[in-house]
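Got a structure for you, questions after.
All protein chains but one are shown in place.
A and B label the chains in the order they appear, each numbered from 1.
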Amino acid sequence: MLILTCPNCGIAADETELHADGQAHITRHGAGASDDDLETYLFMRNNPKGVHFERWRHVYGCGKWFHAARCTMTLEVFGTYPAQTLEPPKELVAKIKKKRPDWEGFVK
Amino acid sequence: MSNAVTALNGAKYSGLIDIADAGLMGMITLRGDLASAAMAKVVKSITGAKMPKPRGVETAGKGSVAWMSPDELLIMVDYPAADAAEAKITDALSGQHHLAVNVSDARAVFDLTGDHLRDVLAKGSPTNLNPDALPIGEVRRTRLGQLAVAFWFTDESAAKLVCFRSVGDHVFKWLANAAQNGSSPNFHSDMR
């Protein structure tokens, strides 16, 4: 039962108050996209054992979406940040790198 | 508007806490730039209250205003004043992107009083109800049982709780069940 701090309202929210929605920072490929891009957009997802960037919504709280950087193995939460970004904040990436020196870094 | 009725229709229960239909309340959802001076001004002119801090509730003579999210307020006034307040906001903020919606009829509002308030609410809400985590005057949007609610303490033994109108009946029954005499976990009430 995870606890994640919503960066939008500051509440450390119980997992039952949140809605999880998979991988963050997916690029939308809409009209005019190639078949490959469309396939990647709709169906291809990372499934790392380790550092993962995820989308969450504070559905029973402020209703806002946010992103979380989390280790899928230990469930350590490296940080949460607002969803209005194309990639994780640099400080967060640096923090993760420090904790997980073998991590390949953020790959879109 | 003599024919207007709340979803709770005056329901009351007395147990570990007193539960009562708070009656018709004027409520406006206001979304926009909470940092803008125009917004602070119109909120003040309608409620008399200042702009709340994140998660805060401010109350003054004419009404209250609660911080709901980084771009959303809930403005509370007398029920008959809601339409005029909505128009006033729309007028005052006409130059800037915003949304004001009268939601007075979309909610059920409860007055909760008693020494076991935190103990009763903690039977259904996973949020941290310890007084240092949820002080008086801070609104918490959370889950109560299976439903989304918002509540805030106006003093240590009084709180307002707001939920959607359609589930007002369920929330009332839930609260009444949780507030049966003799069932206090005495976790918060013993710490006071």
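Note that contacts are C-beta pairs under 8 Å (C-beta built on N, C-alpha and C of every residue); 3 or more make two chains touch, one makes a residue touch a chain.
Here, contacts and distances are computed from a predicted model.
Comparing "Electron transfer flavoprotein subunit beta", "3-hydroxyacyl-CoA dehydrogenase", "Carbohydrate ABC transporter permease" or "Sarcosine oxidase subunit alpha" against the UniProt entry of the hidden chain yields the protein name "Sarcosine oxidase subunit alpha".
Interchain touches from the omitted chain, evaluated on the whole complex, reach A, B.
Although one chain is not displayed, its contacts with chain B can still be listed: residues 1, 3-7, 24, 29, 31-32, 71, 83, 97-99, 101-107, 119, 122-130, 133, 145-147, 164-170, 173-174, 177-178, 180-183, 185, 187, 190-192. On the side of chain A, the interface with the absent chain consists of residues 1-4, 14, 21, 28-33, 35, 38, 41-42, 55, 57, 59, 63-65, 71, 74-77, 83-84, 99, using the contact rule stated above.
In the analysis below, only the chains that are shown with their structure count from here on.
The mean-CA centres of chain A and chain B are about 31 angstrom from one another, to the nearest whole unit. Those residues of chain B that touch chain A in the complex are listed here as 54-55, 68-70, 72, 126-128, 140-143, 148.
Remark: chain A residues 8-14, 16-17, 59-64 touch chain B in the complex.
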